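Here the complex is missing a single protein chain, while all its other protein chains stay put.
Coming up: chain A.
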Amino acid sequence: MATTFADQLRSLTDEALSALVQLRPDLVVPVPADISALAVRAQSRGSVARCLDGLDEFTLHILDAARLSRSEETATTSVEAILELAPGVAPDDVRVAVDRLRVRFLLYGGADALHLVGAIDEVTSPYPAGLGRPADFLDPQAAALCADKAKLRRTVLAAPPGARAVLDRLAVGPPIGALRRESVAEPVQWLVDNHVLVPISEAGRAPRPDGELVELPREVGMLLRRDTGPLGALRPFPPIPEGTTRDPKSVDSAGAGQVMEAVRSTESLLEALAAEPAPVLRAGGLGVRDLKRLARAAGLDEPGAALLLEIAYASGLLGETDASGTSRSVTVSRAGGTVDEIFLPTGAYDLWRALSIAQRWSALAHAWLAMTRQPGLVGQRDDRDRPINALAPDAERAGAPLARREGLLVLADLKPGTAPQVDEVLGLLAWQTPRRSRGREAAHRDALAGAAQLGVSALGAITSYGRLLLEDVDEGDTDPLGVRPGSAEPPGDAVRTLDALLPAPVDHVLVQADLSVVVPGPPEPELAAELDVIAEPESAGGASVFRVTAASVRRALDVGYTAADLHSLFRRRSRTPVPQTLTYMIDDAARKHGGLRAGSAGSYLRSDDEALLAEVMAEKRLAPLGLRQIAPTVLVSPLQVARLLGGLREAGFAPVAEDAGGAAVLTRPKVRRAPTRSSVASRLAEQTGPPVLAGPRLAGVVEQIRRGDIATRAARRAPVSVRAANGQGVPGLTSVQQHGQAMAVLQQAVREKVRVWVGYVDSHGATLSRLVRPVSLSAGYLRAEDERTETLHTFALHRITAAVPDDQA
C-alpha cells in the first residue's frame, strides 16, 4: 500500500475532502491549483504546525504514540501499535483520537500502515511523549543494560534515593538534563556510572557552557512509567472545572452592578481627561503620571483605569488630537504620536453618553472582545525593561481577541452559575490547545480579569447577558474588527437582558437639610444635566449624591437660571419638602449675583457736575462718540481717549485727559518735524577713500591675488566675473543690465559659434558655471553644446546669470 500522500488525497470522496478543508482552512488560502499542490501544502511545516496548535492534549499524546510506535524499516505504524502504548485508556477513545488525526491527514494510510506526515517531526519536540531515544542509539553499554530487562529493573531499584529522584524527574520529561560543569552531583554520577543515564556529547559542537547533557534512554523511561503507561498520565477527557456553584441570579445581579460601575468609571475617566487632557507620549501612549491622575479621579486602581481607557480607545470614545485643536482621525495608528498631541474624548463620546447604560456597556464590551490589545501588560516592563504605558503600541497583542474568546467560551460552556477558579480555567485551556495556550496564561488571566471588571462575568461565573454577548458576536461576525460602536442596529439580546437587570432611571431627588441632594437611582439624562450645573457631585454609584453649595448656585445663575427657576426646579424634582436653608441660600446667592457689573470701554468721561454730563449726553454732534451713561457722574465711550477728547473739543467742551492714576495729563499742540539726520561733517573721513594699505598686509593681499590667478589658470575655470555674477553681482552693473549683457554675449556667440562661460542657477538653487558652445537661442531657452562631454544642454534663459566669452577661444 505504498500510495503517496497525494494519491490518498485524490482518492478521497468530496465530503472527506471538504471535511479536511473545513478542519484545516489554511489549506485553501489561496485555493491550490490541484491536488498535488494541496498535498504539498498539507505537508508543509506551517500548515502542520497550525493544525497541531488546534489539537487537544490527548490527541497530541496519541500522535506521540504514533511517532513512538513507528517501525524502523517502514516508518509506518498501526492503530494496534498505538493502542498498545495507551493501555490505561479505553481503546475507543484512542481510536477516536487516531481518527481525528487521520481526518486531518496528519496520519494517512490504512489502519495497518499509518504514515506520519514528515513535517510533524520537524515542528514537535524531538522527544515524543517526553521519552528519550532508544538505548541502541545512545550507548552500547546502556543498550546492553536495557536489553536485560531484569537487570535493568534491579539497577533502577537499587538506585539510591537521590538518584531515584533524578530518574523520576527525567521520566516525566523532558528526558534530558544538564550536568554541572565543575562537579557532577553524586546521584547523577551514580546513574551515569551504571549506564542508566547516558551522557550525550554532540560531536562537532562546542562544549555547552552549562556542562554536558545526559539523556534517559527510552527503555528506562518506559520502565519508570510502568504505573502510568508509556505515554505518561493520559487524560482522554478535558478536566472540567468544578468550581463553586452560585445562584445565577446573584451572578447576574453582581454583574449588573459591575456593568453600572464600569460604564460610570469610563465616563468619569473620560470626563477627567476632558477637563485636563493628557499629552500623547513621543513613543505613543499615555504617561504613567497621567494614568495615575485619571485613576485617582475615577476612584479606580491603575490596571483598572488602563483597561477602561484601552476599551474607550478601542470603541472610539477616546482619540488623539493636535494640542492646537484640529482633531485627527481616530483610525490613524497611534504609533506616530508627537508631543503636540493630546488625548481627548471624541465626538462619539457625546453620542455614547446619550445611550442607555446597557447600550453603552454593549459598545464597550464589543470593543473589548475585538481589540488587539492586552491591557494587563500596562505597568509591566517590556524586553528592554522599559515600562509599558497605557495606549502605547507595546501593549498590542494580535492574539488577544482569541485569548479572550477562548477564556470566555470556557466559562460559557459551563452550567449557568458555575464559578471555576482561574487556575481551573487555565488548566482546561491548557488541555484544549496545549500548543497554543503555552505562554498565553497571562493573556487568558487578563481576559478573565477584564471580564470581571466589565461585568461580563461576576463572582467568577459568566452572566446570562455575557453569554448572549458572545452569541451576538458569533452570529453577527460580519464585522470582525468590531468597529460599530455607533450601534445603529437594533439592540442585541444581551442589551435587552441587561436592561431588565439594571435599575430604571429616576426623575426625582431627595433634598435634605444639610443641602445634600440624593438621586435614589440612575438619573434621567435631563435630571443629570440639571444637577451637573446646580450642584457638586459627592458620591456616585447606584445612586448619586450631590451637594448644593453657594458656588454651585452661582454657577447655575451664571448659565442663566433665575432664582425662581431654581426654586421651581427643586420643588418639581424633590420628593421631600425643600429645606428652608436651601431656599435661603438660593435667594442669598441670587441677591448677590450681578451686584457687580463688569464691561469694557475704550475711554470714560467723568465729571462731578452731573448737569455738565447731561449736557454732553444731549449734544447731538457728539452722537458718533457712542457715549453711554453708566453712573450719574460717569459716561463711557467705545472710542479711544484721543478721539473722545478731539470730539469734545470740536463741540466746544473743555475736557482734560487723565492717566491711570487719575492725574490730569496736560497736552500741548505738537509741531511736526522730519526724522533727525546726521550732519555731513561726520562723513568727511569716508570720502577720503579706502585706507591705504602698507607693509605685510599689502604683501598678503598681493600674494592672495597671485595665488588665485595661478589657480584659475591651472584649472579650466569660469572667469571671475561669471562666478561673481552667481554670487554678489558684477560690480558696477545691476542684475538687469547683467542679464541683458549676457543675452547679447550669447546671441553673439551663437552667430560666431564660439565658446562662452555660462553662469546659471540650477533647479536646486545651486549656482553653477559651464563652458559651452551655444547652438540656438529661442523660446526662452538656450541650447548649447558641451564639447567636453559632447552633450547638448538646454538652459532656461531666466536662470542664466552671466555669460562671458571664453578668452582662450
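Some notes on this structure:
Keep this in mind: a contact is a pair of C-beta atoms (placed from the backbone, for glycine too) under 8 Å apart; a residue touches a chain by one contact, two chains touch by 3 or more; residues count from 1.
In this text, contacts and distances are computed from a predicted model.
UniProt records the chain missing from this view under the protein name "DNA 3'-5' helicase", selected from "Ubiquinone biosynthesis protein UbiV", "Sugar ABC transporter permease", "ABC-type dipeptide transport system, periplasmic component" or "DNA 3'-5' helicase". Contact with the chain that does not appear here is found for just one residue of A:Gln580, A:Ser600, A:Ser679 or A:Ser763, A:Gln580.
If you put the hidden chain back, the residue from A:Val48, A:Leu344 or A:Leu515 that touches it is A:Leu515. Checked against the full complex, the candidates A:Gln8, A:Gln43, A:Thr59 or A:Gln258 give a single residue touching the omitted chain, namely A:Gln258. Contact residues of chain A toward the unshown chain are 250, 252-261, 264-265, 299, 452-453, 455, 458-459, 501-503, 510, 512-516, 518, 520-521, 539-543, 545, 550, 576, 579-581, 584-585, 588, 592.
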